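Below is one structure; the comments refer to it alone.
In this view, the complex is presented without one of its protein chains, the others remaining in place.
Think of it as A and B in the order they're written, each chain with its own count starting at 1.
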Amino acid sequence: MADTIAATDAASAIGTTGVSRFGGILSSLRRSPAGFIGFVIVALMVLITAIVPFFTPEVAPNVKEILLPAGTPGHLLGTDNEGKDVLIQMIGGGRTVIFVGFVAAAISTALAIVLGSLAAYLGGWVDSVVVTLTDVFLTIPQIVLLAVLGAFFKLDSPILLALLVGGLAWPVLTRAVRAQVFSLKEREFVEAARLLDLGTPRVVFVEILPNMASFILMNFMIGVTNAIYQLVGLYLLGLAPLTGSNWGIMLNRAWIAGAIFNDNSLAWILSPIIAIILLLLGLVMMTRSLEEILNPRLRDR
Amino acid sequence: MSAMETAPAAEGRTPLMTLAGVSQVFDTKAGPIHAVNQVDLSINPGEVLCLVGESGSGKTTAARMAAGLAKPTNGQVDFDGTDIWSMNRRDFSTFRRSVQYVHQDPYASLNPTRTVQQTLTAPLLKHGVVKGGKAAAARAAELLTKVDLTPPENFLTKYPHQLSGGQRQRASVARALTLDPKIIIADESTSMLDVSIRISVLAMLGRLRDDLGVGFLFITHDLAIAKYFGWHGKTAVMYLGRIVEFGPTPKIINAPTHPYTRALIDAIPEPDPDLTKTKGLGSLRSLEIPSLAHLPPGCSFHPRCPLFEGGLCDGVVPELVEIRSGQSAACHVVARDGADVLRPDPPAT
Partner (left out) sequence: MVTTTSPSAPRAVRGGQGKPLLSVRDFNVEYRTGAGTTVQAVRGVDLDLYPGESLALVGESGCGKTTFGLGLLRLLPRLGHASGKVTFNRGDGTEIDVLGLDGRDLRQFRWRDAAMVFQGAMNAFNPVLKIRAHMHDTMRAHTKATRKEIEDRAAELLRLVRLEPARVMDCYPHELSGGMRQRVLIAMSLLLEPEVLILDEPTTALDILTQRSIVDVLHEVRERLGFSMIFISHDLSLAAELADRVATMYAGRIVETGGVRDMFYKPRHPYTLGLIKAVPPIVGDLPDLESIPGGPPSLAALPPGCKFNPRCKYATEECKAEDPPLVPVSDQPGDGHEVACIHYKEVHLDRPAPNNELGTAS
């Protein structure tokens, strides 16, 4: 009796080899055309805005070339009201936006993971404090708070901006993480880890968290999208200092200069809008198909 | 590794674990639910105690209290003579590691994001059972061999979804063994496995009991499985939160002294076309199981019991009293008239 399990048994039970998670995600992304296009758009934009500015000439105000229309030789997308080249600004203007978007999302996601999972797993007063905190943050009108904070602080450093945007975005995701951990912590493998006395940090961050990796990745993407919206909104409303150049600042200046009333500066106001829309579209497409791919019920099948 | 004698359960030895008058009441909108009511149990080193009952009998709740996963509303759970809920942190941690649980669902009990090796080495390293990753991997391989997952190197790198149900359950058992437990609580651990695999998993558990001297609290709804695994141990039959019969397994199966146990044994179909024709519902008075929220007064089996006597059974809850040597039942009628009032043998027709 007690036959040893034949190796054939094992072999037949194995459908997939242990491919790395990330590799799996990439290959599945390729199977979903929309997701793949989204991924390509985002990757290209990140690369272009990160690398190309090193090779473009510095833009300087030039009174002789103000408000040139698109198609002008040497200025493919024309110039703005200070005579600066729009194309170069557009290429260089993504840096801060994308940087702040990703850092802010990283900050809010990290906060949400730690607060949400500990609240759910530990329960009791920890949970009450976190829930109350999220409630408080959720009731504050964010854009007003940003306006007030913008008035108090000099928001010229991208890191500070990211901290501000990310520091306000965590409550929603915290709630979601908390709900997920609540259901995961009842799972039998978590109970087994508790019985083995593996310790709370390990149970939460090694046993539970990886099971919501896809959920977190998805929400991180959504977080990036939201942070970019907020950031651009801040600039458009003039709540962040308009030093340097990025898509938000371009938009603000074009708006203030009344570019929408001037046929010649159509490219000036449209180019940051198109850049932002393209980036957000790419992110949304990618997130959408990630959602399909990473649904745990569909994975491993 | 605690070198424990593997002698069969000896009377008079201090039990490793006792549940004394343990109750668990859940407060719900529909009122309090008495999931477990005044249960006494004890497990000796290397002994098998089967807890048998249908859904709603409270067997899993009782097991969770024994594992320290739930705190009893009333009563006391002792491990090595100490109340686990008044232990200090260190003792409780020792208790935690000494009592392991093997869950029912092999698909939920292993972390889908961890390989078998990661699952097995984590507790080994955390508690310093072995030093270093290499030694931990070697020990993990050894544990896999113990649960018949051989050759171990075929399984160490696997994720749970790459294993069959039986293999997963074996891996769960290997995980339970990492910290050299003294008691394993197996909660319906084989009920989701195919018949063809079930017996080999049970045989493997039986070997652990014999070779490692691990005590078992074996929870099942299937009397035939309890019989097979717990033949040399004891069986407690639960009904609606109470133990209604307790005794050595062979006696419970072949000569039950409680009308509920009798009814169960008479009702279970046999894998034998002639034998199974002798089975039936007998003279059970009702098929409906009373709700835990509205337990009938007196003996909670009385609305269904063929031995029901008005005035006797619906007044006071019967105590568990010894009917034959070592075998006790909670039944007013049997306590008064003896076990012969139950049909002594299966009916001839």
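Everything that follows uses one rule, which is that a residue touches a chain if its C-beta (ideal position, glycine included) is under 8 Å from a C-beta of that chain, and two chains touch if they have at least 3 such contacts.
Computed from a predicted model, the values in this text were never measured in an experiment.
J.: Which of these, B:209, B:227, B:251 or B:302, touches the one chain of the complex that we don't see?
T.: B:227
J.: Any idea which of B:139, B:279 or B:324 touches the chain not displayed?
T.: Result: among the candidates, B:279 touches the missing chain.
J.: Check each of B:63, B:265 or B:313 against the chain that is not shown and name the one that touches it.
T.: B:265
J.: For subunit B, which positions touch the chain that isn't shown here?
T.: Missing-chain contacts on subunit B: residues 54-55, 164-166, 194-200, 203, 221, 223-225, 227-228, 231, 250, 253-254, 263-265, 267-276, 279-281, 284, 287-289, 346.
In this section, only the chains that are shown with their structure count from here on.
J.: Centroid from C-alpha atoms only, then distance subunit A to subunit B, rounded to Å. What do you get?
T.: The separation of the two C-alpha centroids amounts to 50 Å.
J.: In the complex of these two chains, what residues of subunit B are touching subunit A?
T.: Contact set of subunit B toward subunit A: 67, 69, 93, 96-97, 99-101, 103-105, 108-115, 122-123, 126-127, 148-151, 154-155, 157-159, 161-164, 166-167, 170, 172, 175-176, 178-179, 199-200, 203-204, 207.
J.: In their shared complex, at which residues does subunit A touch subunit B?
T.: Counting only subunit A, the residues touching subunit B are 1-5, 7, 9-10, 13-16, 18, 187-199, 202, 206-207, 210-211, 213, 296, 300.
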